[in-house]
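Working notes, structure below.
Moving on, here comes chain A:
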Amino acid sequence: MGFFLETLIGGLMSGMLYSLIALGFVLIYKASGVFNFAQGAMVLFAALAMARFSEWLPSRLGIESKVLANVIAFALAFVVMIAVAWLIERLALSKLVNQEGITLLMATLGISYFLDGFGQTVFGSDIYKIDVGLPKDPIFLMESTFQGGVLVNKEDLYAALIAAALVALLTLFFQKTGTGRALRAVADDHQAAQSIGIPLNRIWVIVWSVAGFVALVAGIIWGSKLGVQFSLSLVALKALPVVILGGLTSVPGAIIGGLIIGVGEKLSEVYLGKYFGGGIEIWFAYALALVFLLVRPQGLFGEKIIDRV
Partner candidate 1 sequence: MTTTFPRLLLEHAAKRPEAPALREKEYGIWQSLAWAPLATLVRHLACGLAAAGLGRGQHIAVIGANRPRLYASMLAAQSLGAIPVPLYQDAAATEFTFPINNAEVAFAIVEDQEQVDKLVEVREQCPQLASIWYDDPRGLRNYNEPGLAALDALLAAGQAHDAANPTLFADSVAAGRPEDVAALFFTSGTTGQPKGVVHTHATLTDRAQAGASFDRLTHDEEVLAYLPPAWIGQNIFSYAQWLVCGYVVNCPESSATVTIDMKEIGPTYYFAPPSVFEGLLTSVTIRMEDASAPKRWLYQRFMDVARRIGPARMDGKAVGLADRLLYGLGNLLVYAPLRNSLGLSRVRVAYTAGEAIGPDLFTFYRSLGINLKQLYGSTETAVFVCLQPDNEVRADTVGVPIDGVEIKLADSGEILVRSAGLLKGYYKNPAATAEVLDADGWYHTGDAGFIEAGGHLKIIDRAKDVGRMADGAMFAPKYIENKLKFFPYIKEAVAFGDRRERVCVFVNIDFSAVGNWAERRNLPYAGYTDLAQKPEVYQLIGDCVEKVNADLAADERLSGSQVSRFLLLHKELDADDGELTRTNKVRRGHIGEKYRVLVDALYGGLDHQYIETQVKFEDGRSGMVAADLKIADAKTFSHARRAA
Partner candidate 2 sequence: MLYRENGQFKTSYRADLQIFPIAQDRIAIVALLAVAFVVVPLVADQYYLRAILIPFLILSLAALGLNVLVGYCGQISLGTGAFMAVGAYAAYNFFIRVDGMPMLAAVLLGGLCATAVGVVFGIPSLRIKGLYLAVATLAAQFFVDWAFLRITWFTNDAPSGSVGVRNLSVFGLPIESPVQKYLFTLTVVVVFALLVKNLVRSAIGREWMAIRDMDVAAAVIGIRPVYAKLTAFAVSSFVVGVAGALWGFIYLGSWEPAAFSIDRSFQLLFMIIIGGLGSIMGSFFGAAFIVLLPIFLDQALPALGTAVGLRLDTAFVSHVTIMIFGALIVFFLIVEPHGIARLWSTGKEKLRLWPFPH
């Protein structure tokens, strides 16, 4: 029982991180109808930036305080991500408006290749570590309830908390701020949004920046966990089924989908893995999403599509 809970919680926590990245997808898809395959590349890019900055600042500028270094590095990385977002909008998206989804998807594929290459060219391609002082020691919960209690990795716990906080923050941002409302308007109907004078391009830059920010946070969390390296950009592939499950256009969908996938992955690995010779979490999420699609093509919270003639 304890073991089950452990797995469950573990699942929920990694699920939280999936939702974080999934959120990036959803944001961009809602605002610009782009299925942003480059989300993963952005995570890697952001993480690389963060890692290298936090390393250079002390060494080159002799900033002693580790915290300060991290903060500045974070700020810088964010600026970089905004720049990236702006460039993507300028150079690619603005020239591909009103193209079919597939074309845009392929474009973001191109972008992700570019970012991967670019990031590693600029920041190098070794394994770097990010240390934002997340405690690594495990804690034990509910030792009273069961023997040995439930082991939880503190780092995961914090990560999950941060993720949750960010998700909450973004949701607020969407509901409350003017920009948020503008974003929603754009998402609902481009023409209408334009006609009431919402500057599409600026909105897109903002969205991509936000997505960049999300990527940065995700990058830091994963990075400090696994170290910053190319494999980070594959994390995004993990988030895809989440989006599908939750529905491309729904923020809550992304969150819940993330949790489901996270939990499902862990449980399946633990309880089914042995029958399949392990490693099934690679595809389990997809299988799950796929089965789900067949039942409900528009995902958990997505809108139904009617094509008119």
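Criterion applied: all candidates are chains of the complex that A comes from, given by their letters.
Note that a contact is a pair of C-beta atoms (placed from the backbone, for glycine too) under 8 Å apart; a residue touches a chain by one contact, two chains touch by 3 or more; residues count from 1.
Quick caveat: nothing in here was measured; it's all calculated off a predicted structure.
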item	value
Touching candidate for chain A, same complex, options 1 or 2	2
Touching residues on chain A, where the partner in the complex is candidate 2	35, 91-92, 95-96, 99-103, 105-107, 109-118, 120-121, 125, 237, 240-241, 243-244, 248, 276-280, 282-283, 286-287, 289-290, 293-294, 297, 307, 309
